[in-house]
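This is the structure, below, for whatever I ask next.
Yeah, one chain of the complex is gone here, protein chain that is, but the others are all in their spots.
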Amino acid sequence: MSQHSDNQSSSSGGSLEPSAYDRDASIEMLEWIRELYPINRSLTGPGVRQTLEFLATLIPELRRHQIASGEPVFDWTVPDEWTLREAFIEDSQGRRLVDANTCNLHVMSYSEPVNEPAMNRQALDEHLYSLPSMPDAIPYLTSYYKRRWGFCLSEEQRSALGDGPFRVRIDADLEPGHLDYADVVLPGESDSEIFISTYICHPSMANNELSGPSVATALYRWLKTLPRRRYTYRFLFAPETLGALTYLSRHLEELKSRVKAGFILTCIGDDRAHTVVRSKYEDTASDSVASHVSRHWHREVEFVPFTRRQSDERQYGFPGVELPMVTVCRSLYGEYPEYHTSKDDLSVVTADGLAGGLSFVRHCIESLEADTRYEATTIGEPQLGRRGLYPTLGQKDTRKLVENTLNVLAYSDGRNSLIEIADRIGCPVTDLSTIAQRLQEAGLLRLSDQT
Amino acid sequence: MSQHSDNQSSSSGGSLEPSAYDRDASIEMLEWIRELYPINRSLTGPGVRQTLEFLATLIPELRRHQIASGEPVFDWTVPDEWTLREAFIEDSQGRRLVDANTCNLHVMSYSEPVNEPAMNRQALDEHLYSLPSMPDAIPYLTSYYKRRWGFCLSEEQRSALGDGPFRVRIDADLEPGHLDYADVVLPGESDSEIFISTYICHPSMANNELSGPSVATALYRWLKTLPRRRYTYRFLFAPETLGALTYLSRHLEELKSRVKAGFILTCIGDDRAHTVVRSKYEDTASDSVASHVSRHWHREVEFVPFTRRQSDERQYGFPGVELPMVTVCRSLYGEYPEYHTSKDDLSVVTADGLAGGLSFVRHCIESLEADTRYEATTIGEPQLGRRGLYPTLGQKDTRKLVENTLNVLAYSDGRNSLIEIADRIGCPVTDLSTIAQRLQEAGLLRLSDQT
Partner (left out) sequence: MSQHSDNQSSSSGGSLEPSAYDRDASIEMLEWIRELYPINRSLTGPGVRQTLEFLATLIPELRRHQIASGEPVFDWTVPDEWTLREAFIEDSQGRRLVDANTCNLHVMSYSEPVNEPAMNRQALDEHLYSLPSMPDAIPYLTSYYKRRWGFCLSEEQRSALGDGPFRVRIDADLEPGHLDYADVVLPGESDSEIFISTYICHPSMANNELSGPSVATALYRWLKTLPRRRYTYRFLFAPETLGALTYLSRHLEELKSRVKAGFILTCIGDDRAHTVVRSKYEDTASDSVASHVSRHWHREVEFVPFTRRQSDERQYGFPGVELPMVTVCRSLYGEYPEYHTSKDDLSVVTADGLAGGLSFVRHCIESLEADTRYEATTIGEPQLGRRGLYPTLGQKDTRKLVENTLNVLAYSDGRNSLIEIADRIGCPVTDLSTIAQRLQEAGLLRLSDQT
């Protein structure tokens, strides 16, 4: 006696292409990026504050925080605030050869002030940075903790500079101020948290800098519309490295006890690859769900090991912290040609790229929300037919549904969550969550105490 | 100083082709199948009882059991008993167009009575089941829990029916009675059990229905002849699903505490593939021994995951039950073309097929019987020579024996059973069991307390 009588295989698919929501959001994200692009952000200073002010118009609940220069942050100290007014190199005729007003990458971030009326080429050259391998690109450089100054320029500009003498001026302050960052917590049914972290500390670079905050913001706005959230969601917008460290220094135990999964968003707006940087031991719920989503995703996702990390996963994965997080990129930082140069401009970030980045993270979150752990309440298979959960004669179109139903029951033994069951079957967890809810309503599954 | 001096490799082989016993038994099995084939079995009713009566002539110790209709069995209830007297469709001239006397698959199992003197074609069609993809085959259908009636017929018969009117009659009772099943326990030295389960609830289908009980019976009769059995053997002949559930409802704790390994036998008489359906987590002694036997087996065995289960492993593997069992088939149920149709007739089941099916399970049992866990009693290798366990000069024909002897000693550290050692060496466990017994007799091995 068989509850079902044929066995042909059919693929349920599980189309995870960007949804209409993602596509609509991508148009908004492009607008936000255009607004934020010109701002001259750095580790600290007015650029960070302007950026947070703009984000607060999109996320009214955003909470802003300031840490004073000189405050210790674990092994670090919050540095002085850097405010740039202008930076240029002029020739003897007063023509501006290099000007930070043209492109804010021209001045090395955190450059100390300089005012040289007549500098010769040789002396100037020691303060110039260009990329011979990309002659028309301006590199991005910083020197947060060592006092120096510098200009970044294209190899072509450098060749055309002439012999000087040059008037060299950087009008900047390096004075006690604050490190600025912002967070927001969106409560759910459980205290367990999904943590989204992104950074806001680079000048005019589109993919490296602005795709992350934009996708995080769109994600927040989507989560807010959900009728039900099992998890609480925490978002952080902070300068890279020192901002993450600062946040950890204020919230370490809270994060360690609450964060079930998390995603660091960076370089997530171009329309090339999808890349996930694994956690240190590749064993977290974030790793599992990213793998799960990638298996049912139409584009290829490249998973790279933690040893290739370059962003805030360096802090979140450090001994003593070790939050269960992965980093989600389109093109991996450091790997795409425009990375950390003036070429990472508005043309690199596209609606498709942003929609796809948002879609990936949204599917991770939808999968985590669906990933409940149940236990069967009967001994042996229950009689599905009398509950209307089973076709009384084998019908092809219901066969996969019946198989999934029986597999959800058989593997709901306290050892598997729905994602784990879906991975055994080879279907998206979202195919199983409705089934599981119906079985729970019929009293055939109960929530498991196991975690 | 080396205990052996040459190192050429030789394969001990381990021929596990059907033995003379299996070949002789296959002739008997074919006779049993011919006897049992015409009986109109269903979930309950006289067909099941006739079948058990016949099996009792082969296994005198068989214990028969009856559970009354209406008795609860976990989430289920034993249904009324179904007794079919006749079922036919006649044309207006009284010619029988479809007749269950010709083939008992023609009537849907558990059809309620019907007696329509003049039914038109359109009304009749709603009760007809055929297979467009196999136009000359009669499909097999049941409706145990939903009251309805139906006729199964070939597509060719259906095309030739004409427009009617038709006299349609199913003379059947659906009245309180019993669910019948039988078991038998063959004691061994230990209370630990090997459990063999097969079903007896389908009408005239040869491979799907009768190969299982026949191989189980031949296995029982072989086990009875053994001079020594380490394990106790339990055999169950019961209707699929509800019979298994009923047995579990009466013996659950006993089975959970005693069953060390088990085999569900179904579709085990054709001469095509060998297939093993893995247990839920593929981690039981039954999985290991089936893998072990398949490695030293001359035909290819396909292992398929538990997610493709369709027989009583669905109950035995369910949460709260989880007996350590695998299912052994030749062609996998649902996968061979004749499955669940009138084409699954006596031509599908062959002497070779039955002998090979029996051989596979017999080798599993022989391997389990041989699979002891020992511990070496010496520190460092013992002096085999003075015990006559070692050739005093290197001889080629004893080299493999010496290697096996030394490996049995070296791996008998409490962590490995003989099958595990054999799997490391790549030889059948039966190559090692005689060696181990000689070593035990010589005081160089003792039985391990580890399990």
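Order as written gives the chain letters A and B; numbering starts at 1 within each chain.
The criterion applied here is as follows: a residue touches a chain if its C-beta (ideal position, glycine included) is under 8 Å from a C-beta of that chain, and two chains touch if they have at least 3 such contacts.
Since this is a predicted model, take the numbers as computed values, not measurements.
Checked against the hidden chain, the listed residues B:Pro139, B:Gly188, B:Pro382 or B:Pro428 yield one contact partner: B:Pro382. Only one residue in the set A:Tyr21, A:Tyr37, A:Phe54 or A:Trp76 touches the chain that does not appear here, and it is A:Trp76.
When the missing chain is restored to the complex, the residue among A:Leu248, A:Leu401 or A:Leu445 that touches it is A:Leu248. Within the whole complex, the absent chain has one touching residue among A:Gly334, A:Gly426 or A:Gly443, and that is A:Gly334. Residues of chain A in touch with the missing chain: 43, 74-76, 129, 141-146, 148, 199, 201, 239-242, 244-245, 248-249, 252, 280, 305-308, 310-311, 314-315, 317-322, 333-335, 340. One chain of the complex is left out; on chain B, the residues touching it are 1-7, 375-376, 378-383, 385-386, 392-394, 403, 406-407, 409-414, 424-425.
FYI, only the chains that are shown with their structure count from here on.
If you average the CA atoms of chain A and of chain B, the two centres end up 54 Å from each other.
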